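Below: one structure, written as structure tokens.
Complex shown without one protein chain; remaining protein chains in place.
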Amino acid sequence: MDEIVVSILKMLVAGAICWINFVIIDTYFGLPEQPGVLGAKMIGEKVKDIGGNLHGGYFMGNIVCSPDASAGTLLASIMNYLMGVEGGLITALLVWIGNRLCADPGYAGTIGALTITAIISLLKPIIEPKYFVAGMVLAIFTIQGLDHKHASLLLGKIAKKMNRGE
Amino acid sequence: MDILEIVIGAVALLMTLRIFLERSRARKLLYLCCLSFCISALIALYVKSPMGGITAIVYFITSTLSSNAIAYTIEQTKHIE
Amino acid sequence: MQILILYLVSLITSIVVAALLKMPLIQKSRPIRFSFETSILFPTPILALGIEAIFRNLFGDYITLAFFAGLFGALLSKYSDKIFGEP
Partner (left out) sequence: MKNLEVLPLISGVCCILGGLGVVLHTNPINKIIMLALLEIGMIGLIVSSYYLDIAIISSICEPICTIILLLGYMKYLTTIKKKKKFGRDLPVLSK
């Protein structure tokens, strides 16, 4: 019974680390600033119609339409769990190819994969890599699945504070 | 059954029900993206070998390509009608 | 220790070949985060390290394969817009 509580605590801490990592990298590389492809523009306008923020809607649309730092974080933690540090490098190569197929420059995906590899290799004695996999799923659930209106308002506030958008 | 798999499975089940019951076409794509994250994590936790990791990466990137094409078509057809 | 030498060989080879192919040191068009150009600093070392990791897991530790991994990384980075198409 005690192990379950400890593992849930580890999962929540790993989820918080993943959330901070991918939101900061995606915002720095200009996802809320403009829609990269035509489909992201449509999703941003639909999110604005239900009362959300336009720039937060562009952020969510860009995540759907091309693999960005969120995909880099999830796949790099998967390959760290299965292969070790070398898996992070293979992930960076494959995510770059996928980004170029979706007509995206590909800065956010590769740099997100490399930073989560560094963080996992630093924290390996305390939190095992398989907790990062479940934590990333919880982190993406709070943005894409729970409540679109409040999530887009929060993302718009972060983008305004980091001087991207508006 | 591990506790991690149970948590990811609960999230995936909730996403499946919300895709089925949602009215708007654009917001179905957001839920579909979250479901794709969940299945990719479950594949890696089920097959514990490097080949399972390669399968998860290839599955996730091609799923993103598919939803990109659907979103592009929704924008185009709105312009036509 | 030997693994570190292999990665260093592929890194240095990719940078030297990319400099011989007359690629710019950093992207010319501003702002950098929206430009599609490839340069010496951004995608070339990452591609070389990734190809080297795949080769080392498939075939084994050879220093010739590290050299070829750097060469392939530089060529893929140079001709990427001809392979994937202009945006």
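We just call them A, B and C in the order they show up, numbering each chain from 1.
In the analysis below, a residue touches a chain if its C-beta (ideal position, glycine included) is under 8 Å from a C-beta of that chain, and two chains touch if they have at least 3 such contacts.
Since the model is a prediction, treat every value here as computed from it, not as a measurement.
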> Which displayed chains does the hidden chain touch?
Replying inline: B
> Since one chain has been left out of the picture, which residues of subunit B touch it in the full complex?
Replying inline: 1, 5-6, 8-9, 12-13, 16-17, 19-20, 25, 28-29, 32, 35-36, 38-39, 42-43, 46-47, 51-52, 54-55, 58-59, 62-63, 65-67, 69-70, 73-74, 76-77, 80-81
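Heads up, the rule we're going with is that only the chains that are shown with their structure count from here on.
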> In whole angstrom, how far does the Cα centroid of subunit A sit from the Cα centroid of subunit B?
Replying inline: 14
> Counting in whole Å, what is the centre-to-centre distance of subunit B and subunit C, each centre being its mean C-alpha position?
Replying inline: 31
> Taking each chain's centre as the mean of its CA atoms, how far is subunit A from subunit C in angstrom?
Replying inline: 25
> Which parts of subunit A, given as residue numbers and ranges, touch two or more other chains?
Replying inline: 83, 87, 94, 101
>> Among all residues of subunit C, which ones touch two or more of the remaining chains?
In response: 57
> In the complex of these two chains, what residues of subunit C are touching subunit A?
Replying inline: 31, 33-36, 42-43, 46-47, 49-54, 56-57, 80, 84, 87
> Hey, which residues of subunit B end up touching subunit A in the complex?
Replying inline: 3-4, 7-8, 11, 14-15, 18, 24, 26-27, 29-31, 33-34, 37-38, 40-41, 44-45, 48-50, 52-53, 56-57, 60-61, 64-65, 67-68, 70-72, 74-76, 78
>> Using the touch definition from the top, list the residues of subunit A that touch subunit C in their complex.
In response: 29-30, 34, 83, 86-87, 89-90, 92-94, 96, 100-101, 103, 105-107, 110, 114
